[in-house]
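Missing here is one protein chain; the remaining ones are kept as they sit in the complex.
Our next item is chain A:
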Amino acid sequence: MTRALLSLLLVLLPLRAVAGLPEIVRATVQQHVLVRVDGFAAAAADLAAVSASTCDPEDSGLREAYHTAFDAWIAMSHLRFGPTEVADRAFAIAFWPDSRGATPKALAALIAGDDAALTDPRAFRDVSVAARGLYALEYLLFDDALRQQGKDTTRCALMRAITYDVAANGAAIAADWHDDYAAKLIDPGADGPYQSDEEAAQELFKALGSGLQFTADARLGRPMGTFEKPRPNRAESRRSGRSLRNVTLSLTAARDLAEDLAAENRELVARLVSAFDAALMAARRLDDPTLANVMTPQGRIRVEALQTQVNKIRAIVAEDLGPQLGVAAGFNALDGD
């Protein structure tokens, strides 16, 4: 019954402007953000193309395209502001965690009703986000029960509707970044969403903090459950065996962003990199793709150790990187229940 409290706490030194802040923002947008949104747009387009050629869930090309697109999504999944939040694009690409079990229910309803939205991309955009995106696609490719529901042609149409929708959202996010959103961060001003370099830097800093928080609390914390009652079924994309892979990819992306943001301070960069390396090492040692070992006390302790490593990174980010940039943690979407 608890939540990320007081995430706002740590606040800045407003008078100590960082000399290179505009340069840090510019470099981060160009080297970190644009590369990732372009990468996802390309991988999602490829997935839609493969899906148009086959509906066989066992097809190795289709599964490979799914994994490639999922990898590319995880690499940018912390960039949850601006273009990803228009028209619920990010939720429609990645609806997870699903604590209400809405995805299998919504998919079953669409399949049973042979919904007209399956053959109309425009109408499909109005479908519940629980039945859209990569996590819904995972059910169609990997869940035995879902793969037997309804007619082959219906599931095939649904798969194509989902991959087309994901590709359209990926393309729209990348287009918005290139059209004007990158400029809004790089050249902040009174008429844009960011009024100063500090506010632009704060957005990127918040993305780093909330991305790490999501990995610690959701990707690792959800399957961990409590010591008495671990919850392996809550592991992210466990059906396609990606749970640990997502943790590793998200940490790798966060390390890249942290290095960009800390660029001016070599000592801080070194400390961040060493904390990330320790966490990535702990992840490699787990050797537990679906995090199913949380069921055993030994296995759970090892996942908890990894979570502790991630929380150490978060502490450095909050206590040292924030003040270095002169920005506050601010609010994020994970505040609340």
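Here is the rule we use: a residue touches a chain if its C-beta (ideal position, glycine included) is under 8 Å from a C-beta of that chain, and two chains touch if they have at least 3 such contacts; residues count from 1.
The criterion applied here is as follows: contacts and distances are computed from a predicted model.
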Missing chain, UniProt name, options "ABC transporter ATP-binding protein", "Putative iron-regulated protein", "Na+(H+)/acetate symporter ActP" or "dihydrouracil dehydrogenase (NAD(+))": which is it?
"Putative iron-regulated protein"
Out of A:G39, A:G211 or A:G330, the sole contact with the unshown chain comes from A:G330
Using the definition of touch stated at the top, determine which of A:D126, A:D191 or A:E267 touches the missing chain.
A:D126
Spell out, residue by residue, where the missing chain touches chain A.
1-14, 88, 91-92, 95, 97, 99-102, 106, 123, 126-130, 193, 198, 202, 213, 216-218, 221-222, 224-226, 228-229, 233-234, 307, 311, 314-315, 318-319, 328, 330-337
